[in-house]
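FYI, not all chains are in this one, though none of them got moved.
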Amino acid sequence: MPASAYRLSEIAERLGLRLSLKSPEDDIVITGINTLEEAGPTELSFLSNPKYAHQLKATQAGAVIVRPDHEADVRRALVTDDPYPMFAQALTLFAHPQGSFTGISHLACVHPEANVGEGCTIYPFCYIGPRASLGRGCIVFPGCYIGEECTLGDGCILYPRVVLMAGTVLGASCVLQPGAVLGAEGFGFARTAEGIQKIPQIGHVQIGDRVEIGANSAVDRAALSATVIGDGTCLDNLVQIGHNVRMGKDCLIVSQVGISGSTHVGDNVTMAGQAGVSGHLHIGSNSTIGPQAGVAKDIGEGQVVGGSPTTDYNTYLRTATLIPKLPELFKRVARLEKELGHKPMTEKKADRSLATMWNRWMAKMHHKS
Amino acid sequence: MPASAYRLSEIAERLGLRLSLKSPEDDIVITGINTLEEAGPTELSFLSNPKYAHQLKATQAGAVIVRPDHEADVRRALVTDDPYPMFAQALTLFAHPQGSFTGISHLACVHPEANVGEGCTIYPFCYIGPRASLGRGCIVFPGCYIGEECTLGDGCILYPRVVLMAGTVLGASCVLQPGAVLGAEGFGFARTAEGIQKIPQIGHVQIGDRVEIGANSAVDRAALSATVIGDGTCLDNLVQIGHNVRMGKDCLIVSQVGISGSTHVGDNVTMAGQAGVSGHLHIGSNSTIGPQAGVAKDIGEGQVVGGSPTTDYNTYLRTATLIPKLPELFKRVARLEKELGHKPMTEKKADRSLATMWNRWMAKMHHKS
């Protein structure tokens, strides 16, 4: 990548850190950032979690961002009380620029009735439909589709192959990762006596400012009105947001989560990977939903839940520990019954289908049949 | 969007509804449809579920589709015994047209040996391979790929970036949402003494009439013969259909469901979000599979199952209620044992790894470390 390089003194100044060198010659040029384990002699590293302090001895890093109590442990230190956010800021100095094209490609199709703001970059093979409007300084990578009457705020980045169906609204400074699809038809079908009836989806998708959408994620347009995602909310890859969902601000939604139609999500909600939320529910602000959780009822403000279906997280942790002990518990109960002279339960034959399926799958995967 | 507008009398006539107005001046112009809560004075709304009847007082809607018993509650009513399907039909009057391009773009690559039916729309940046055949009136949005010898029936819509690999067959009136991939190679690998052996996938994908495939969903081509999806079946977004799966008619498959290779699914099957089905199974017609269910054995006609692995749904609901009570049950059993003079179980230390992982994740997500 285009190499960035800075003297330590320059980095210290830019980040407002105190530079601590053993000698003036130590003000070396830094060319990148890496972990304590992998950093080379011209790379900067950091120590945030004290349990990795022992790595300070072995590291090859040219310099390290540390707390004052570790200043003496390294030849070249950038000193701060809170290394992690400083490290994050240092990263911005070395971030790869993705994309180098500028201007509006003659190989893009921009409808004459589309309105493209000042300083936008439109790569080849993009299609921008009539009455679409892009703010200033947007970057649209190859293969993107921006349908009729979409509105993008200033400084949005659409990575390759993003699709915005007609009427999608983005705020300012949104980042859409490759393959994200906004505004596809919601899953509106109903079984009737005459078979499946499709319910037209005439709404749209409305996204706030600084929203990030992950690779190949999908946000469906509303049946009526809008599917809404609030300012600063970030979705990871392969996330599904159903029609008429309304999400608040600053939510973090991890990969492969699915949120069903018409569910309302508050602010600062965190959902771990592969969690699923049923439709028409309310998820309170500041709540946290665990990995693979299955949410089937409303979640209150600040609640922390896990399991499928969900319980409060402590109950989930306790039951998760007890479930493996069920075979033992059944034995213990049988023993009590015996002592009290009960007839032993006539065990109905155990269902072997799960084991059968599993063995067949193992055999296939390891080709024993 | 291009505004559609109709007088109430025109809507009543088109849908065959009885119009009930307080005065002739009430035959106003309607410009859209919305919920009772959000509808404005020129929008039409509907009341289907009686529990929302109280909203009739507060609504700003210009008119409401209601049952006869609510006719008196609104100034302008469209009266029917079954409002919901009438609402769905009314939607079609106001549905946004997606896409406005017509004809065959000179920026599309259509192979001279491809056969494009009368009245088709081919957007820029589409690639249509040799011996592919499109029926009449198909619409192919930007960035679609239609491989060698694909066959599309009349009136199919391929939204942006749909991929049909060679040999894919679509019936009439299919709708493929953006990013759907049909005919990618099935996951055919076997471990052998010499490492992983790839098993060529020489089959194809065969789709019936009126099938809908969701955004970024994938239907793999068969190892041999065909992966089949029957007429009227609808898949939501991010659904995975493995090679050699055969699905019947009018199935509804909700987002993020995965169906493994060679499983056969009957007609009118409904699968809720994130459910998974193992390979080589038979799923009976009219059966229903719950959210996040894990199907590891055959499901009979009309069965309703839930849980992972699945049980009949009532058992699933009961056990789901009891699992949170396990901590209490273990205490109760310990107490009985004590009364009968058993030595207390020497508890082996509980496995804390789950809580540890969780706490680490929480710390990261809320940046405490």
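Per-chain numbering from 1; labels A and B assigned in written order.
In this section, contacts are C-beta pairs under 8 Å (C-beta built on N, C-alpha and C of every residue); 3 or more make two chains touch, one makes a residue touch a chain.
Quantities reported herein were computed from a predicted structural model and do not represent experimental measurements.
This structure file defines a homomeric complex of 3 copies, of which 2 are shown in place.
Note that only the chains that are shown with their structure count from here on.
Contacts from chain B toward chain A in the complex involve residues 1, 32-35, 38, 84-85, 88, 91-92, 94-101, 105, 107, 123-125, 141-143, 159-161, 175, 177-179, 190-192, 197, 212, 214-216, 232, 234, 236-238, 250, 252, 254-256, 268, 273-274, 278-281, 291-292, 296-298, 308-309, 320, 323-324, 326-327, 329-330, 333, 336-337, 340, 345, 350-351, 354-355, 358, 361-362, 365-367, 369. Residue ranges on chain A touching chain B, taken from their complex, read 48-49, 84, 109, 125, 127, 129-130, 143, 145, 147-149, 161, 163, 165-167, 179, 181, 184-185, 187, 189-192, 195-202, 204, 216-218, 220, 223-225, 238, 240, 242, 252, 256, 258, 260, 270, 272, 274, 276, 278, 288, 290-292, 294, 296, 306-309, 311, 313, 315, 317-323, 325-326, 329, 332-333, 336, 339, 351, 353-354, 356-358, 360-361, 364-367.
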